[in-house]
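With one protein chain withheld, the remaining protein chains of the complex are depicted in position.
Coming up: subunit A.
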Amino acid sequence: MSDVVEKTLTALPGLFDSQTGAAKITNRLRQLVKSITELTSKHEEENLIKQELCAMKEQVSSPNTSMKQMREIMVRAMYCEMLGYDASFTYIHAIKLAQQGGVLEKRVGYLAVSLFLNEGHELLLLLVNTVLKDLQSTNLIEACMALTVVAQVFPKDMIPAVLPLVEDKLSHPKEIIRRKAVLALYKFYLIAPNQVQHIHGKFRKALSDRDPGVMASSLHIYLQLIRESPDSYKDLTGSFVTILKQVLGGKLPVDFNYHSVPAPWLQIQLLRILSLLGKEDQSTSELMYEVLDESLRRAEMNHNITYAILYECVKAVYTIHPKVELLEKAARCIGNFVLSPKINLKYLGLKALTYVVQHDAKLALQHQMTIIECLDHSDFTIKRETLELLFRITNAQNVTVIVEKMLDFLRGCNDEHTIIHLVGKVSELAEKFAPDNSWFIQTMNCVFSIGGDLLQQDVPNNFLRLLAEGSESKEEDDQLRLYAVESYLTVLKGHTSHLPQCFLQVMSWVLGEYAHLQGSVDRREVIRLLTQLLDQRSVSSETRVWILSALTKIPEGQTDLILDLAERLASSQDTVLRQQAQELQHLSQDSQLHEWVLPRGAPWDAIEVDSSLSFLDGFVSEALAAGAAPYKPPHQRQEELCEDRALNLEPYSFSLPVSLSSCSITDRQSPTLLSVSSGLSGNSTELSQKAGSSTLILEGVKRVWGKDGYLPQKEATAPLVDEPSAAVQPPVQQEAAERTEPRPELSTRNQDKQQLASSLFVGLGVGSSVSLLGKSEAPPPRFRKKPRPHESSSSSGTSEKSSDSSCRSSHNTTDSFLYGSFLEEEPATSKSAFDHTPKSTTANGLSQNKDTKEDKHTNTSQIFGGDMVIVRPSTIQDKHPPSESSDLTALLPADLKDLPHSDVISLTSDPSLSLSSCRLFRDEALLLLIFISNCTETVIKDIAVQLTCEELKTASLRGNIVDCLEARSTSVCHYALLMDDPHTNVSFTGTVSYQTQPGHTNTLPFSGTLSTADFIRPLVLTTEEYGKLWLSLSHDVKQNLKLLTDAGDPLRTTLNALKDALQLHVVDIIGSEGIVACRLLSSAPCLLHCRVSGAALVMWLRSPHPALPDCILYHCQRALAHR
């Protein structure tokens, strides 16, 4: 076909002389085209188009211009716009042309409108009448073009005006009109789904239309509908199967064929629909096995288009409920793809394989040699796709090789988008599978130096968080930190001018935080290296701030160096830098103060971020009394700004009072605390886990692919079938495994490849076929983030509270020091003392979670795995072994046993008593149960519990006075708490007084935190009730939230995540919108309206209570950010 366009520019003169056929070119247009072909420079182009635009302006304003000329002007305007020059003065004339011209002029007018105007352009309103007139025209061609333009651009608000006319066309005798009407309705569905809800029945009629074209266009609507809610259309599976069978059987007229293949694009569309319907649905999948089988068989003809169909078919087979024979056939098809000498097919084969290995990792094993060849392929696209494939099959055994390959690729790559994408994946793999500390740090060094400042902020954030939080073992953590320190010192001793800012920031934070672990290194050296960086011009002022705060943290002794530095910077132009220099100066001169503010080696104690900034309440009320303007939440300010058309600020992505970067750096916590994690690698996380999950347990693999490389002789003897899953494994796989056995006459080059293969594909194999039937547990990531301990650390903190307040203050951040507020109360216990994920609750309030205690433990640790955790000394955990609390759940009063409840957590203890608490979620109140256990062998008398919390009301209490508690027994005291005004978090304090000996009263203080989430209950109502309530509510808040896109339907996934975290009630999901309702206990309702907009979830909250929406929004953000 490449000879189709053989007339080239050389034939130009001849063509101008003899214009024939359909194209009669008027002079001016011909002139323009001719001039355009003769252009040699951008400058010439500019001049030409400028002249042209001037001439056109003159022409359009002349009353003598005929419609025919106007049509020609439109085409010239298209040229101008195509070359990037604005010709907006012609837009109105395009509409006029559509209105007044003859048929051809009208068509060109409509065409110009569709090219020039985008949806929402105000001029489109002028088109409505013309469209209405043409839709009613008896001239088929006019009706046809009106329908076309309606399906391209049409003002959303005017849909009701044309809808009845378009609907009528569905029963038009001409197929082309019916077809275009269906497509117009599809467009309406996309932009305003509610408007066409009543005609769903007519879509079904279109699906069974006698004309294949009409039927085919209705498939667009169905693909969309089924993607949104597959369950509602399962009954149509039979119809789709029949249609596909008829297409395959050649029942369509011959002109639907493309290179003898019947309606290939229609087949592809049908296969996509079927795979959506059959996903995770065995009975529906069974209906389509036969036709998929036939589809695979038909695709024997050797033409690109059959391969395109085949690709779709393979995807369908692996998406729906698995059937072994089909899977085998599909796997063979993939073989044909990847082994093809045609590069396009190879590419598609790799893409198919990438999709398929998520379900069955050992398929990669069959094609390992091809994969390795593709890895070294000269074609960038092929390489890139291969890396994607390897990413999916990475496990703990092959991670080093795969990451090395990825880094190699990255070093030679200069495409920004690819770098960002791939570097994110490398860091994800490194975190998940790192074999040892040095590898991990080295790899992350590469990530930072290659990715540099292109990196999404969450990569360095996650890394620092990982270092800071550590794992279960402090020793291992310190080793990792130590290694990082050593490695960075080496890096800093080399050339540093080329290092990206983000890497420098990471290094300075780590050095500031952990340099003291490295005993052998001279502190002066560290300080010298960091100071050196400050002198470099390439270092940005943000990085300087990081470096300075690191220097602030490196303690003692080196006052002369520091003072020198501080003095130099004290006159800096940058205010933040200057401030920091001041602090540095003060702190270095007063070692006591330094020790107090930045205690070295102090445990990462529970620092509660008081996000409501309650310690400022006094200040605020004073300011208000003095006449200051009241605070307006960001969204409100935003709206006002928009109204005023003032500055166009980027919307806040987070409504939390996030401290400015300069502040958060000085924070003793990782500077990442409130970072919003990006979607960069979100997509692939789950997939990769799946791929990885099916591998670790498998012993059989090692026999084939040994640790030291490929082991052919062993493979011969290795029994392949002793795995429990052997029964499931199709025989083909064994054959394939044998096929890949290396032949003795392999050249050395091939042996290299074999070597590579053995290291790449280790850990994939035989037993992984289990994954088809059920995903096995994911392997524990190498750097598991510290699970939040169940027990509160407050026991030590609070018992010393009264006697030693300085100790408590030492946990304050420098932040609070700087702002002079460190004497303010900080919440005495970490919020982490409570688990903020109440057991999932159904709308009627009954717990669905009947897991055993062990399960709960793993659950919670998984939940907290991605959570922000503050590292705490592990010794405290040991004091209260979890088994203790499991006994306590049994003590729940009988009438409360059925209520959903949190885990039991320890509050505090002393040698005689230990206190634990548990939260029970009742519809109208939160029950706080306090378990008082006597740890002694003697009777304890006169126990009295007193609990205070300013923000909450105590509705009732029971069992707070116990006259006598037997040895080793437990008594339960319970408080019903009400929250009238929402607060994001509230803390309570209390004391228990008791007598071990008569006349000798002891007191034991305790404290804890509760969140609004504990007080939110689902509100069950119908969509209509919701609608009414919505309109009656006054306070609203609008905010964009992160959309979870890691699995399935993003809206559904996100809403479910919110539902789980906050006990919301999902009222309805319609298309890309979802409505959700909840209430604060049994009082104020809050309605949430969620809409998917691009990659974000636009959430609109309304409530009669002014503070409730902000409060719920805060928890939604937390719930999503921590997923």
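The rule is simple: a contact is a pair of C-beta atoms (placed from the backbone, for glycine too) under 8 Å apart; a residue touches a chain by one contact, two chains touch by 3 or more; residues count from 1.
Criterion: contacts and distances are computed from a predicted model.
Undergrad: Suppose you had to identify the omitted chain by its UniProt name; would it be "WD repeat-containing protein 46", "PHP domain-like protein", "AP complex subunit sigma" or "Large ribosomal subunit protein mL44"?
TA: "AP complex subunit sigma"
Undergrad: Please identify which residue in A:I95, A:L124, A:A151 or A:V1037 touches the non-displayed chain.
TA: Of the listed residues, the one touching the omitted chain is A:A151.
Undergrad: Decide which residue listed in A:N27, A:S62 or A:S378 touches the omitted chain of the complex.
TA: The one listed residue touching the chain not shown is A:S378.
Undergrad: Determine which one of A:H93, A:R298 or A:K346 touches the chain that has been left out.
TA: A:K346
Undergrad: Touch as defined at the start, partner being the missing chain; which of A:H93, A:R107 or A:R1079 qualifies?
TA: Residue touching the chain left out of view: A:R107.
Undergrad: What is the set of subunit A residues that contact the non-displayed chain in the whole complex?
TA: 1-9, 11-12, 15, 19, 21-23, 25, 29-30, 33, 36-37, 39, 71, 74-75, 78-79, 81-84, 86, 102-104, 107-108, 111, 114-115, 118-119, 140-141, 144-145, 148, 151-152, 176, 179, 183, 186-187, 190, 213, 217, 220, 255-256, 258, 263-266, 268, 304-305, 307-309, 311-312, 343-348, 351, 378-382, 384, 415, 417-418
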